[in-house]
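Some notes on the structure that comes next.
For this depiction, one protein chain was excluded, whereas all remaining protein chains were kept in their positions.
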Amino acid sequence: MTLVKTVLGHPVLRFLARRVLYSLVVLFGVLVLVFALVHLVPGDPVRIALGTRYTPEAYDALRSESGLDRPLVAQFFSYAGSAATGDLGVSFRNGDPVTLTLADRLPATLSLAAVGILIALVISLPAGIWAGLRRGRLADAIVRVCSQFGVSVPDFWMGILLIGLFASTLGWLPTSGYAPLAANPGGWLRHVILPGVTVGVVAAAIMTRYVRAAVLDVASMAYVRTAKSKGLPPRVVTLRHIVRNALVPVLTITGIQLATILGGVIVVEVVFAWPGLGRLVYQAVATRDYPVIQGAVLLIATMFLLINLAVDMLYAMVDPRIRLS
Amino acid sequence: MRGRAVAVGIVLALCLTACSPGRRVDLGDEAAGNLVAAIAGEPDQLDPQKTTAYFSFEVLENVFDTLVEPDEDLEMRPALAESWEVSPDQLAWTFHLRNGVTFHDGSPLSAADVVYSFNRIINEKLSNAYKFSSVSSVTELGPDTVRITVTQPTPNLLTNIGGFKGMAIVSRKNVESGQIATHPIGTGPFMFAGAKSGDSIRLKANPRYWGGAPAVSGVTFRFISEPSTALSALQAGEIDWTDSVPTQRVDELGGDESVRLGVTPSTDYWYLALNEARAPWGDVRVRQAIAYAIDRGAIVQATSYGTATANQLAIPTGSPWYTEYHRYRRDLDMAQSLLRATTLTDQTLDMLVTSDYPETVTTAQILADNLKPLGINVEIRTVDFAAWLDEQNKGNFDMLMMGWLGNIDPDDFYYAQHHTGGKSNAQKFSNPEVDELLDAGRTEVNRDARKDIYAKAATIIADQVSYIYLYNPSVIQAWTTRLSGYQTRQDGAIRFRTARLN
Partner (left out) sequence: MTKVSAALLAVIGIVAITADWLAPYGVNDIDVAGALQPPSGSHLLGTDELGRDIATRVLVATQASLQIAVAAVAFAFVVGVTAGVVAGYLGGWTDAVLMRVVDVMFAFPVLLLALAIVAVLAPGTTTTILAIGIVYTPIFARVARASTLSVRVEPYVQVSRTLGTGRIHILGRHILPNIAGPVIVQTSLSLAFAILSEAALSFLGLGIQPPEPSWGRMLFDAQGFMHRAWWMSVFPGAAIFVTVLAFNLFGDGLRDVLDPKQRTVTAARKNQ
């Protein structure tokens, strides 16, 4: 009871509680959608999955193991309940528990996303700040055009071209594949460069725009003008006020981009044979392995939601105006 | 200040991914003498008597044994059976088992295991039960002796029971515990040591193997579906062997000093089959018209870049059972005159292909071009292999393209596919003369007479277009120069028992 009172009393906590609640509602909706996937399939998913391994016994076994012989609502709550405890069923193709498979593939995707974001930041921060500070001039125009180009480039095309140039022709880097960081750091780096750049450049194009916009916003703010009128040298004004205050929205944008990368990384993983979640989803879709599709989609959507939630909370803690809305 | 926080956060994230408990790579890889082989797909299961997937057999070839096995010339040699005799009336075969053979779990091999294995296939009607069609009983005559009695003389019994590992000798305990599909226990040169779904299967050497302990400490089969990934891994030294070599790269690899290439004509063959249960494909003139319209040369070139051999029958030139046959060639006039006698105009053809075998997709596009002038509109339906098998078995196609792997005896090439009601006769071909010939071939003991029978049968099969045979591909494998004691086999079986890494 006191907990609830504390939360309701404090504006930030109240906001956070509202956001968490809201996220849970959306998560529920996601669960419903993911669950519905298997049942919207025209035809019998179990039959399709078994293919030539079909025998009446195997069919019955897989069907009851997947709970498909029970009423729809019961199935849903059973699925939701199991999902909450980490049981996402077993793969139709090889009977492996979905959760284990997901856990196996997650590190590769995370490392790709991390490298991608890093590269994106390295490109977009300087570029966006530079463009924002030189608004309307040539530098700004160049950055904006590059950003447009970057957004329009298909990431799989970029990946293929990079492979064609650096791997097939020059032979500097491997064409695809993955080596785990812990076991083989050198190999990991060699393998992650091309896919990381592919992911990073496209993300950078998007983020540059936001960084630039954030810098423009901050530059026009009152306290910056005040600082300038106080007679502080322009350099100091720039570095101390603009950059530091623009960094917060940039952080939130990074968070959003990270979430987007997690989903958009599918095609890049396929091009580079990167054994991550994205490639797993693709292979599962190609083989109609519904439990795996469900599990992976659920996981990615949940991560998406969590990251967005984290971004909102960060934003709220920093910007008082948001809390009161 | 905040920037630093971001940096720290990112570093932490990277560390997280690095220190993740995802026991990703097997410990055996870096161990001295472990062979890393990359195959193009993952086995669906490891029960040799149930699986029909080539990927499974690539692994299982090293885990299990059969009573007899083919050597590099595809002649049957002793394996688990040291010797055998056939009764004068040809109806009783007696096999004497090798002494001292043990399963990977230590239990000794006895005749009871052989009897159990074969009866399992027969009684449960598993994938290769048809190879035992003439077998009336399999019994244990003593702890080391097995008697197989047949209802009629069966000259190809040896290839039937040992042509590939589908008839492997399994352990009863392993089967009854249900473990065989995921943790197989055999008598072969390597033991199952672990699997990581979607990634790899590890085998380790069996020091008590009856043929002598392997020279490598183990084999790790990694699944790499992209040929370019496999090849660059090979060139980088990350793997030691792969059969995932796209034919268009063979030329350039031949000149690469860091890689050894093995190209051998194989006993596999690729074919087209028209579904005779669906009109108008039941009409032999329509099928022949199509046979005259296809550009076999272009298909062979586009799918194999000169590494395959066009063939209008199934059996390749290297085999003693080879028959010459050259009836068809691309002749649109002939095709059209055949069609004029039928009622076919503006026909759609549902062609079933699978993305898991890109040569089928390539060929389908060539066929679409080849058959257009005949008024046949080819609609290409691409599905994954499991779905493809399902569709084939349900008869849900007009035409399909597929290949059969690793055959030795002519009966293997023709019976199941072309006999009325044959287990692999998805095209529903039925010809009484062919049936008679194929049945006769099974019991004819005289080799020349037998060859004659099959020559006749094959000719009718091609004349009546049960299949449109396309080509015999080559087995193409590439391995590191450090690997010795390995050779590419015509039947595509992957044997690492004598492999050595320097």
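Here the chain labels run A and B in written order, and each chain numbers its own residues starting at 1.
In this section, contacts are C-beta pairs under 8 Å (C-beta built on N, C-alpha and C of every residue); 3 or more make two chains touch, one makes a residue touch a chain.
Everything numeric in this text was worked out from a predicted model, so none of it was measured.
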item: Which of B:Q45, B:T382 or B:T498 contacts the chain that the document leaves out; value: B:T382
item: Residue among A:A58, A:L72 or A:A286 touching the omitted chain; value: A:A286
item: Sole contact to the chain not displayed, among B:Q90, B:Q248, B:N396 or B:S424; value: B:Q248
item: Hidden partner chain, touching residue among B:P43, B:P227 or B:P473; value: B:P227
item: Residues in chain B touching the chain absent from view; value: 227-228, 246, 248-249, 252, 295, 297-299, 301-302, 355, 358, 361-362, 364-366, 368-370, 372, 380-382
item: For chain A, the residues touching the chain missing from this view; value: 25-27, 29-30, 32-34, 37, 40-42, 148-149, 151-154, 156-157, 160-161, 163-164, 168-169, 259-260, 262-264, 266-267, 270-271, 281-282, 284-286, 288, 290, 293, 297, 300-301, 304-305, 308, 312
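By definition in this document, only the chains that are shown with their structure count from here on.
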item: Euclidean distance of C-alpha centroids - chain A vs chain B, Å; value: 41
item: For the chain B and chain A complex, residues of the former touching the latter; value: 1-3, 6, 10, 13-14, 16-20, 22, 24-25, 42, 44-45, 50, 52, 196-199, 224-226, 228-229, 231-233, 236, 238, 355, 384-387, 389-390, 393
item: Chain A residues touching chain B - in the complex, by the definition given at the top; value: 47-49, 51-54, 91, 93-94, 96, 100-101, 103-108, 110-111, 114-115, 117-118, 121, 167-168, 174-177, 179-183, 185, 187, 244, 247-248, 251, 254, 273, 275, 280, 283, 286-288
